[in-house]
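The full complex has more chains than appear here; those shown keep their coordinates.
Order of writing sets the chain letters: A and B. Residues in each chain are counted from 1.
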């Protein structure tokens, strides 16, 4: 998984029906966890707020781990970091 | 997921029979979401146009999320961004 900060969100009205009801948060990966690129978009089943540091799973883990096996999701917030100063 | 701009398309007549009927759009990932490389090819079940900013899922999510589980697809447009100026 990677740790990153929620820095914004995007809205997509015309989208796959399997994505309806999801929030799309923009995550900026922590500098030393910049998995290929510094930002990515993740769904947020946990309910993190802008500015919070979160744990993000990518790949099939995002879809299956969020109970949305058939949805086109490859990144999901799976936890909120208690104390980002420990990073 | 990543956000990118539709910058073109490619045509492949001699291809896997499981890909027939799909459009292959060239996506240029937003600068800060350049997942490994700045461009990739994605199928377009949503119907985005050239110049539009789109949400792209990669990996098994692309195949399964587009309802084409058995097709050789590793990237798919899954939504069109309402307001790219928010990015």
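In this text, a contact is a pair of C-beta atoms (placed from the backbone, for glycine too) under 8 Å apart; a residue touches a chain by one contact, two chains touch by 3 or more.
Note that the coordinates shown come from a computational prediction; the quantities given were computed from them, not determined experimentally.
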Assuming the complex is a homo-oligomer with 2 chains given explicitly, what is its full copy count?
5
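Here is the rule we go by: only the chains that are shown with their structure count from here on.
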Size of the rotation, in steps of 5 degrees, that lays the CA trace of chain A over chain B
70
Could you please state the distance in Å, as a whole number, between where the Cα atoms of chain A are centred and where those of chain B are centred?
19
How about chain A: which of its residues touch chain B in the complex?
8, 10-16, 18-19, 24, 26, 28, 36-42, 59-60, 62-63, 69-75
The chain B residues in contact with chain A across the complex are 1-3, 29-30, 32-36, 45-46, 55, 57-62, 64-67, 76, 78-83, 86-87
